[in-house]
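In this view, the complex is presented without one of its protein chains, the others remaining in place.
Showing subunit A:
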C-alpha cells in the first residue's frame, strides 16, 4: 500500500465510518475494512476502478465529485477522505466544505506545488513542471487547481477550518527533517486532517 494511504489508515480509529472520495481501486477501504472494521463507501467514476472495488468487496458508488455530495446527510460519516483529488475537482473550496458537512473530520492529501523542485522547474526552465508526482503536460492534466501547502493553510484559516494534523512527505514517501522544518519547500505530498 502507498505510504500516504498507510499514514491515513494510522489516523483512522477502529469501527469508524468513512467516505472515500475518488477511492480508486478501493485499496484504502479494503485495508481499513479488513484491519479496522470500518464501514464506508467509496465514490469513483472510473469503470476499471469500480470493477476492482466490486471484486474486492468494497462499497463503491459511481458518483462525480463535481456534482457535490448532496445525497449524503450532515455528519453521516466520522471521516471523509480525499487522496490526490483536491487539485482535480472544479471547486476545491466547495468540496472541502461539503466534506466537512457530511463528515466530522476530513483527511486530504494533495501534491504540494510549492516544492523546491517544482519551483525550480518553472523558475529555471520557464515551463510547467512535470515530475513523478505531477506526470502530466499542461494541456492534458486533470490537475486544474494545484496549490501549495501555504495556499491550503491560508484557505483553511480564512474559512475557519481547523487543522488537526499535518504530515508532509517526499517522493519516497518519507517525512524528512527538512520537510518537517520547511514543509512548503521540501514536502512533495501534503496530508491534512481537518475539522470545523
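As a convention for this text, a contact is a pair of C-beta atoms (placed from the backbone, for glycine too) under 8 Å apart; a residue touches a chain by one contact, two chains touch by 3 or more; residues count from 1.
Note that contacts and distances are computed from a predicted model.
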Query raised in the report: Of the options "Homoserine O-succinyltransferase", "NADH-quinone oxidoreductase subunit J", "Quinol oxidase subunit 4" or "Manganese/zinc/iron transport system permease protein", which is the UniProt protein name for the chain that has been left out of view?
Result: "Homoserine O-succinyltransferase"
Requested in this report: Pick out which of A:59, A:97 or A:150 touches the chain that's been left out of the picture.
Outcome: A:59
Report summary line: Filtering A:50, A:106, A:134 or A:147 for touch with the omitted chain leaves A:50
Query raised in the report: Which listed residue (A:2, A:39, A:101 or A:166) would be found touching the missing chain in the intact complex?
Result: A:39
Query raised in the report: For subunit A, which residues reach the chain that was dropped from this view?
Result: 39, 41, 47, 50-63, 71-73, 76
